[in-house]
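All protein chains but one are shown at their positions in the complex.
Our next item is subunit A:
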Amino acid sequence: LAATVGILDIDLCGPSIPRMLSVGRPDVHQCDLGWVPVYTDAEKSLALMSIGFLLDDPDDAVVWRGPKKTALIGQFVSDVAWGELDVLLVDTPPGTSDEHLAVLENLKKHKVDGAILVTTPQAVSTGDVRREITFCKKTGLRILGIVENMSGFACPHCSECTNIFSKGGGEDLAKLTGSVFLGSVPLDPLLSASIEEGKDFIQSFPHSPTFSAITSISHTLLNSLQAA
């Protein structure tokens, strides 16, 4: 499936998308239709926008209160020339506050398919995600499903699996809240290393169980989006 995808990174205090997608520190230019997103390659199949591209110094802190964050997120939604996209993914910071309200308000006039909720297996994590589920229900945001990340670690030396962050919480949460469980992604140092260096994990490690887990989740999601 060769879709054109956009990623809008609205984590203004901790924008990780630029590094993870290895686009360095490009300038963001304006065109007649607005700001031009940053493309990861010449084919323009993946378009990005993040505050990370707007900072002169990558270590600069964005020390903004809610109203300023809300205003920039509004611009990111309305003033970026995304062009024709099959899917726009919005990466958010943790919480149920200004950023989350801002992006939903600005996307109101467009169709929002729904939200994917990511948790780790432990109760301390699912405890917060329960509240995020309530946020979705209260704002009328459809929950596409729950992903359990960091779900077990297979030792590369002896293959013993250790549930470092406990086990099963994602699936339990899905059952408890009547949501779809999309799948689990294991803890994988190869994935962490790939993300660090902005490499495409799927290209680098196509035989990895992590790859199968992520692919399976993507297929389930796409089927769900097409069925709706």
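Keep this in mind: contacts are C-beta pairs under 8 Å (C-beta built on N, C-alpha and C of every residue); 3 or more make two chains touch, one makes a residue touch a chain; residues count from 1.
One rule holds in what follows: contacts and distances are computed from a predicted model.
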Among "Proteasome subunit beta", "Solute carrier family 6 member 20", "Mitochondrial import inner membrane translocase subunit" or "Nucleotide binding protein 1 (MinD homolog, E. coli)", UniProt-listed name of the chain not shown: "Nucleotide binding protein 1 (MinD homolog, E. coli)"
Selected residue (touches chain absent from view) among A:W64, A:F181 or A:F205: A:W64
Which of A:A3, A:L33, A:V87 or A:A123 contacts the chain that the document leaves out: A:A123
Subunit A residues that touch the omitted chain in the full complex: 13-14, 16, 19-20, 27-28, 54-56, 58-72, 75, 93-98, 100-101, 120, 122-125, 127-128, 130-135, 138-139, 153, 155-158, 160, 162-166, 187, 189, 192-193, 195-197
